[in-house]
Each structure stands twice: as structure tokens, then as C-alpha cells.
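Beneath this line is the structure, given in C-alpha cells, with notes to follow.
Every protein chain except one is present and positioned as in the full complex.
Now for chain A:
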Amino acid sequence: MLQSVTILQKNVSLSEVNLVLYDSREISESELVGKKFLYEEEKDHGNDIVPYFVHCVQRESRDHETRVSRTRESWTKLLLLIIRSFLVLSWLPKIALGSLHSVLVKRFDYSSSALQQLLLRITQIETLEEEVREQKRTLLSGRLLTMIVVDILTGITVACIISHYASVNDIYTYFCSWTKLLAGSVERLLQWLSGVPAGLKLNQPLTQALSAFFSYHVHLWRLYLELADPLLRSLAWVLVWLGMCGASVQVAILSDLLDLATLHLYCFYVYGARIHMLQISLLGSQWRAFRGRKWNPLKQRVDSHDKGGHVSLTRVLTAVVFTLVIFLLPTTTIYYLVFVLLRVGLNLMRGAMSLTVWLLNINPLYLVLLNLSASNRVKGDIYFSTVSAPEVNKHSVCPVAAPLVLHLHTWPTALSEVLVHAHTDDFPPKPSPDWKLIFSSIMFGENLL
């Protein structure tokens, strides 16, 4: 029963006292509470007690920290040794891979997901080393550790299962035969297009020319595959051993191999898209010119531009070009449609694989386990509960001189908040495609998918 309270040798009336009962372990062990109620030194917290209170409790617990046990120290030392040796081993490959990645991105505008994933993994291990070195058990270090361990275990399991059924040579020959099959089916597709595909009547000379052009391209691709066979065989060995680094690296390598195997389809898509864009822009400009208008790129709008009058050379030429393009449109559209559908299908597969890699990267297993075991470290929110006043006070009119009693409890934060607002250089953001851009690039062919 609280009798009196004195602050700085002055007696404080009990009716102005708020008594808050709390569990100091809950607040001191939770790092999320400190982040949510941020204490800034400069701001005046006279009227806003909660951040200052959290800051004081955590500072007090830090000062009174007990020594860590011997076994935990030796475990952290062992872990640090493993991580440091890995970092030293991977220092040279990291520079090589980094430069290769930047060259690919700048020159060929191609970001290889396997290289990205490897570089990300090395960055994560570096961050982990920093955190473990400081001897703090933060949420970040726990998450990274569980994620890397789960990843490597899954990778090794998958590699063992696959090597149980087939050796590396078998896998490579299977992959080669699959690419040859793909080339054969693309040639059959082109022959089908050059005839009467799905009953549509195409412009014969144009379709024969396009089909011959694309078939020659496929023939060159086949030749290239046969020449590059021995080099790719040795590369396969390297890739399998690289896959031991984790399941996410394996999926990333698979996605890269898919890109490499369907390179000719990408080339066809680019040719088709360029022809389609040319046709669409010609159609648009000739349609406007026939009506006496012109697109003004300076002001980004359509202006009127009627120089010759109704029966002039400009008008005749416009009509001729427009008619030509309109009659050739179905043929090229069919080719473009076929290649765009193939490209979109391959992009969907690539998207699915990058989503798998992202899921493996932001493994929420650690946080879920902590949540289930009701650990204090995941608690990020606080709430107060009041103690109900005794009945006799309810009927009195004058104010009662008694302190207000509150209980402080902590509450676990939502999983999505911790996952989403985490550190972005260690955990990549969700790959979300820009649907508007995709739609416009399919319709007009200006940007490439």
C-alpha cells in the first residue's frame, strides 16, 4: 500500500502519481520496442514519457549485463572462425564475380541472377560476421544464420538426391538433347507458319521470306551449340559445385541456364518486336498524315499540318504506304504474336524462379519459431491494462487521492512488418513486375520485355 512519494525532497500528492507495473526483462530483451518508440536526445520528453522510459530500462539492463557463459563464448568463437575463413577464401572470387556482373549489366544489359545471388550471399555473410563479432544476439544475425544454414542444407540434399539418380555427364547430355529438341520444334513451328497456319491466309512471299530468315537463324544456333559443346561440359562441373552453396543459388543457376538455352527465341522476339513497332508507328503516322495532322514531339501532341491540299503527292504517297502496311499487317502480326507468347511464357517461368529465390532469401523461419516460443525478442508493441477500482470509490463525488495503477505488457509485432521493413541490402525487395509497362511493350513494341 503506497503511503507517500517524494521527488527531490518534495512531497508529491498521490493523486498525481501514475504507478506502472512492468516486467523489466520483457522490455530489455526486446530490440523492436526501442525502435518503435524512438528516443531522441534533443527532443523534450517531459510530456511524453514512454520513449524515455523504454530507453532508461534498456540502458539499465545493458549496464547490469551478466557475463556470457563459457560454452556460448566458445561456440561464437568457432562460428566466427568458420565465417572468417569462408570470407578469406571468397575474397578473390568476389572481385572477379563483381566485375563480371558489372560488365554484363553495362555492355549486354543482362543481369545474371546466379551472379546476383552469389554476391548477395557474400554480402550477407559479411554482415553476419560483423554482427557475431560484436557479440550481440540481434534478430538480424539470427535470421541470417538460420537462412544460410537452411539454404545450404537444402542445396546439399537436392544435389545428393540428383546425383543418386544421374551423374553430371548424364545431366549435361540430357540438357544438350533438350536444347536440340527445342531447336527442332522451333523449325517445325516456322515451317507451319510459312504454310497456312490455323487456316489463316497469309501473304505468301512475305511469310516464305520471314520463315527462311528465321530458319537460317535456328540453323546457325544449332551449329553454335555443337561447337560450344566441350566448353559447356566443363562449365557444368563448375556449376554443380557452385550449387552446393545453397538451394537459392541452384535455382538462380537454373534460371540462367534457361535464359542461355532459349537465346534464339529472345533474338526472334526482338526481330518481331522491331518489325511490329515499325509497322505500328508507320500506320499511326500515315493515318494522321492522310487526315492532315502530324505528331509534334516537341509539344507531345498532335498538330494540324496540311501543306499540299486535298489531292497532292503527299496525300497519294500516304494512301499507298498505308494500304501496303495494312495488307501486310496480318502476316507480321502472326509472327509477332507467336514470338511474344513464347517470350511471355519464358518470362513467367523466370518470374516464378526469381520468386522462389526471394522466398529462400527472406526465410521467415527464425521469426516464426521465436513467435511460437513466445520469446521476448519478437515483442515490438506495448499495451496497458488497468486495475479495476474498488466499488466504494465509484459513489464518491470528490476526487480520491490514490495513484493510478497500470500494468505494462508487451505484444509481438506482426510478421510482415519485421520482414518488409528489414535491412534492404541483406534482404532483397520482392520482385514485382510492372504490369503497365509489360502491357504497353506487348501492344506497341517500343520497350522490350
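Basically, a residue touches a chain if its C-beta (ideal position, glycine included) is under 8 Å from a C-beta of that chain, and two chains touch if they have at least 3 such contacts; residues count from 1.
In this section, contacts and distances are computed from a predicted model.
The protein name that UniProt records for the chain not on display, among "Phosphatidylinositol N-acetylglucosaminyltransferase subunit H-like", "WD repeat-containing protein 74", "Ubiquinone biosynthesis O-methyltransferase" or "Glutathione S-transferase", is "Phosphatidylinositol N-acetylglucosaminyltransferase subunit H-like". Among A:V57, A:I253 or A:I382, only A:I382 touches the chain left out of the display.
Touching the chain that is not shown, out of A:C267, A:L404, A:L419 or A:L449: A:L404 (per the contact rule at the top).
Residues of chain A in touch with the missing chain: 15-16, 18, 20, 37, 43, 45, 47-51, 381-384, 386, 388-389, 393-394, 396, 399-400, 404, 406, 411.
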